[in-house]
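First the structure, in the form of structure tokens, and then the observations on it.
Of the protein chains in this complex, all but one are displayed in their positions.
Now for chain A:
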Amino acid sequence: MPKYSKFTQQELPACKPILTPKWVVSVFFLVGIIFVPVGVVSLLAARDVVEIVDRYDDACVPANMTDNKLAYIQNPNISKDCTRTLTITEDMKQPIFVYYQLDNFYQNHRRYVKSRNDGQLRDAAKANQTSACEPEKTTADGKPIVPCGLIAWSLFNDTYSFTRGNENLTVDKKDISWKSDREHKFGKNVYPSNFQNGLLKGGGTLDPAIPLSEQEDLIVWMRTAALPTFRKLYGRIYVDLKKNDTITVRLSNNYNTYNFGGKKKLVLSTATWLGGKNDFLGFAYVIVGGLCFFLAFAFTLLYFIKPRKLGDHNYLSWNRHPAGR
């Protein structure tokens, strides 16, 4: 005789929820009640964010070279300095985040994301470990590049400085990267070597005297973006800006996005708990919440129009069609 237990007889105590009209309506109602306020709050938060975006890649090309931007950017003899003037549209409370935004730059391209070696970045002893870094693995004479790989090689190297009138707005470039990256991912005793020595320069150079853990621009850059249009933190300005302030931006337009039709933008933005200026979330919450309210009412109506007694055995198919069998 098999031993009897509630488990073997499949009779464990169990809860058997049923989707009764009451449940359906209350679930929709509840979701609506949560979602609409959250959505409104998010919308308000997003509205509070002040964001100034300035696309400068085209504007910074000298007028005589707009037909051949590639020649402009590739010619080391042409000065890449450029000045932009921004007008503040709303009051901006510090800290003001300075981002650069790249459009159409596939930092998530398979060739690109794979081309790095994280072991080399954290451990000075592993400088020779350059696997997966192709095609920026070693110099022509076979010396390992530190940091190797396409990602590091393509380091963004435009620089910005800001003045308001005569006042210099200092950009604080400390702590723009993740603390975890500085402490664990990029070695304190790993120094750049043979970097950007190849025929083709992908981007910025690194000071060989500074360890990787302090090369914050590199660290930020190497957190590859998820989407082809992305922003990266350049620094923070700890000064409140007033509406209609005029900011002068001096930038050096070094980074080549002309070869693939990318765009470069400078972004000044404040932040809230929700991040930057994106009201999608707010709208999404309000819409979903609204839809749930609608569904709650629709179902209430339906249940009134076409009520059904729960568990009425007259609804069983063989009772509905008694001649069936």
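As a convention for this text, a residue touches a chain if its C-beta (ideal position, glycine included) is under 8 Å from a C-beta of that chain, and two chains touch if they have at least 3 such contacts; residues count from 1.
Convention: contacts and distances are computed from a predicted model.
With the options "Sorting nexin-4", "Calcium and integrin binding 1 (calmyrin)", "Two-component response regulator" or "Phospholipid-transporting ATPase" in hand, the undepicted chain maps to the protein name "Phospholipid-transporting ATPase" (source: UniProt). Only one residue in the set A:T138, A:T163 or A:S193 touches the chain that does not appear here, and it is A:T138. Per the touch definition above, the residue from A:Y72, A:F162 or A:Y285 contacting the chain not shown is A:Y285. Chain A residues in contact with the hidden partner, per the touch definition given at the top, are 1-4, 8-10, 12-19, 21, 24, 27, 31, 35, 38, 42, 70, 99, 101, 105-113, 115-116, 118-119, 122, 134-140, 150, 153-154, 178, 180-181, 184-185, 198-200, 202-203, 223-233, 256, 259-261, 273-276, 278, 280-281, 284-285, 288, 291-292, 295, 299, 302-303, 306, 308, 310-313, 315-318, 322-323, 325.
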